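Here the structure is laid out as structure tokens; the discussion comes afterwards.
Heads up, one of the protein chains got dropped from this complex, but the rest are sitting where they should.
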Amino acid sequence: MINDKNIKTLNFRTDLADERRDIFKKANNIENDIEGIESEENIISKYLKTTKVKILNENASKSLGKPVGNYITIDMKKLKTASEEQIQEAAENLSKELKELIDLHSSKEDPILIVGLGNESVTPDALGPKVTKEIDVTRHILTYMPQYLEPGTRSVSAIAPGVLGTTGIETLEILKGIVDNIKPKLLIVIDALASRSIERISSTIQISDTGIVPGAGVGNTRKDLSKETLGIPVIALGIPTVVETAVLVNDCLDLFIEKLQNEAKSNEYLNELKQKDNYEEIKESLVPNEYNLIVTPKEIDELILNMTSVVARGINFAIN
Amino acid sequence: MINDKNIKTLNFRTDLADERRDIFKKANNIENDIEGIESEENIISKYLKTTKVKILNENASKSLGKPVGNYITIDMKKLKTASEEQIQEAAENLSKELKELIDLHSSKEDPILIVGLGNESVTPDALGPKVTKEIDVTRHILTYMPQYLEPGTRSVSAIAPGVLGTTGIETLEILKGIVDNIKPKLLIVIDALASRSIERISSTIQISDTGIVPGAGVGNTRKDLSKETLGIPVIALGIPTVVETAVLVNDCLDLFIEKLQNEAKSNEYLNELKQKDNYEEIKESLVPNEYNLIVTPKEIDELILNMTSVVARGINFAIN
Amino acid sequence: MINDKNIKTLNFRTDLADERRDIFKKANNIENDIEGIESEENIISKYLKTTKVKILNENASKSLGKPVGNYITIDMKKLKTASEEQIQEAAENLSKELKELIDLHSSKEDPILIVGLGNESVTPDALGPKVTKEIDVTRHILTYMPQYLEPGTRSVSAIAPGVLGTTGIETLEILKGIVDNIKPKLLIVIDALASRSIERISSTIQISDTGIVPGAGVGNTRKDLSKETLGIPVIALGIPTVVETAVLVNDCLDLFIEKLQNEAKSNEYLNELKQKDNYEEIKESLVPNEYNLIVTPKEIDELILNMTSVVARGINFAIN
Partner (left out) sequence: MINDKNIKTLNFRTDLADERRDIFKKANNIENDIEGIESEENIISKYLKTTKVKILNENASKSLGKPVGNYITIDMKKLKTASEEQIQEAAENLSKELKELIDLHSSKEDPILIVGLGNESVTPDALGPKVTKEIDVTRHILTYMPQYLEPGTRSVSAIAPGVLGTTGIETLEILKGIVDNIKPKLLIVIDALASRSIERISSTIQISDTGIVPGAGVGNTRKDLSKETLGIPVIALGIPTVVETAVLVNDCLDLFIEKLQNEAKSNEYLNELKQKDNYEEIKESLVPNEYNLIVTPKEIDELILNMTSVVARGINFAIN
């Protein structure tokens, strides 16, 4: 069993339930499944893998610091140089998983609002707004020219509300007003996530039905978007697009200390160092105050472009 | 006095009160001021001119097809190659006129919401969203870190709600929700306008305190944003960014027929005209020297994108 | 037969051999084929048409103002909303025609240099540089890592030399130096062209084996790139991307005078025409349904940039 003290000191620095489960197991020396958490891994193809994590009760929720609900992680390999076929395969896979969650939380014709979070002017934060533009919206056609659509077409609308730093308005405040006015029955939110793994940058999608905290991926957390705050179910598509430099260096130091311990030098001091979370110290010493340093692949532009195609197609297939 | 029949047939194809007044006077052979309309022109400097049109009553409002209120047109010369100083001078002039209207409709500390209309992905429709990004928003700092601001700082927020075609939601519906939620006391809206004059493209600003119809400048009119629909005063900054081709040719034909009527009308003359290459003459009269005018589809960027794919693939297939 | 006087006064204002032939025939009242010119039209599919014009002798060359050689025009319909399949079909068609001309002028393994003319910062002039980036270049791999390529791979290199206004150097001077140094056996040049037809904007490709005059499409002609000036064959891919406003109005006036001549010419009729609002009629006849045509200065991006500064500063000064 896990006591509260341990949970408090565990700082995951990742929003992926998948990674959190691994970190938690390692930190607590757990070999098998954690009580209250169900996991399942599927290799779909050479380039595609799906991991499903179900958080079943409050205890498990506290352990991972994530609400009770479904978390599906889709990992794509070599997305940077993906062919048209790979992109299509990934989009179809995303669509299948997404459709299951949509059907779980809404009826076939319930109106949906798609929300792309992030700042379009900052490359690694632009995915949400970019996806929004590719969504096949129908709400205005249903209103003004319904004769052009098949009967039973779902009402779809889409918005990119911008970020607090340029609007001065909390994302929740903007969305609350719009939801009250146009009354969708389900929200699908796309946002950047924090991850610990460089390989996952713009190559992984986490789908969850537990809402989202905007800006988590870029280190500025805001009021959460969820059924509690908005009154309708919120499905989130989170994509890691950057890794914080201090996280990277911290991970590297941990590996390094481990190496020191394994090879010869185990001693109390090193143990102590390892226990300590050096993140803040590293952050302070390495990172000049005025900058937000991020680690990205040089090919981030192409990655974002391909990921936009995957996510936009995946959503369009799933909702129509 | 102007009868209703005339007014109905007058199709202005410009949103500038200044141009409408001129068209109306010409169409009705009015020499002096129109009853119910006050005008005033000021030469500010070599590069700057201001024209103020006040529509005072319903009769005049019907004549120009514009609500009762204030319309200030600022014309800037040579903005394309403007120096830092010219830009600053124009900004200060705009600021002065805008401040007067703001003070007329709100108190010093009343919260303001700035709204940039238009589609950032379409160059001539991107002005509104681009301006929004440059606004010094304070609302979030007042909420979270008021100690960093001087006492009495006005709350400013800014949003670019997107366009109906990509959101599926009327601009009015989006703004209504936000206004209800964050309760500003004044709206300042920036949008593209229709104008008849090529020289005014992106070189003229019309400030008015009578609201705005989104998308007027690009031919897709929507529900208007005004005190009637939003419950708070709406100051609009409208900037012409395109001229419709059919308007241009229509104007040109009118000039041409006038010339035929004035000069002579024999069949021979027409024959002669037809033989003659009028290109240079037209070029001279229509096209201000400093610009290279081009006719493009609004969708030129997408066209270029698709054509790039065709040509690049075509060459790659052919040479390998 | 065509006398020189007529030829001199014929100002085509199009670089498409296809359009020039039509204009020439009309101007000279020729019903059948022009002596020395062979033409052939092929409907490839619902969206694709090919027209081949062969200029066989000097007389015909003078008539059309184009060198002796091959001119293939590929017209694509609805490229703006083209599906992946249409783009692929068009690319394959282009590839087939291009391959024939390449094989006519070079051997299978002869090194090729691809040249993308134009200014990437000006949307309608950016096609050449954009294509260059998508070319699969092999020359550096053949030099440094030949083991990664199949034996017999053709050496391909690609360059976008920029435009005279920003480099201060004639395109011919830049290319001459590079051709002398890296010694390709064939040049493929991509550039914007002038056309008279709005429907052809970014929807037509002219392939020719007679070289090219850079900048013809945007009204700034330069020294030509051809076998004479560079010493190797030059295949040109020309794509119309803009129509000049004065050309458009001139064409429209010609149509209008024709109409006057055909229908009636009384002063009353002209008066009536003047009263009438011809806008809808002009709009219908000039503007293909699928496009929103706009007249903009070529410098619209800079204008928008400067205007953004003016408005943003103006608002910021006014509200703070």
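Residue numbering begins at 1 within each chain, and the chains themselves are lettered A, B and C in the order written.
As a working rule, a residue touches a chain if its C-beta (ideal position, glycine included) is under 8 Å from a C-beta of that chain, and two chains touch if they have at least 3 such contacts.
The structure displayed is predicted, hence computed values, not measured ones.
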- May I ask you to name the displayed chains that the omitted chain touches in the full complex? A, C
- Given C:Thr14, C:Asn93, C:Thr132 or C:Ser226, the residue that touches the chain left out of view is C:Thr132
- Identify the residue among C:Val156, C:Leu187 or C:Ile212 that touches the chain left out of the display. C:Val156
- Using the touch rule from the top, list residues of chain A that touch the missing partner. 78, 80-81, 121-125, 198-199, 201, 218, 245, 248-249, 252-253, 255-256, 260, 263-265, 267, 269-270, 282, 285-288, 290-299, 301
- Hey, which chain C residues sit against the chain that's not shown? 120-121, 132-133, 135, 137-141, 155-162, 164-170, 173-174, 176-182
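What we mean here is this: only the chains that are shown with their structure count from here on.
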- Item | Averaged-CA centre spacing for the pair chain B and chain A, given as whole angstrom | 40
- Averaged-CA centre spacing for the pair chain C and chain A, given as whole angstrom: 46
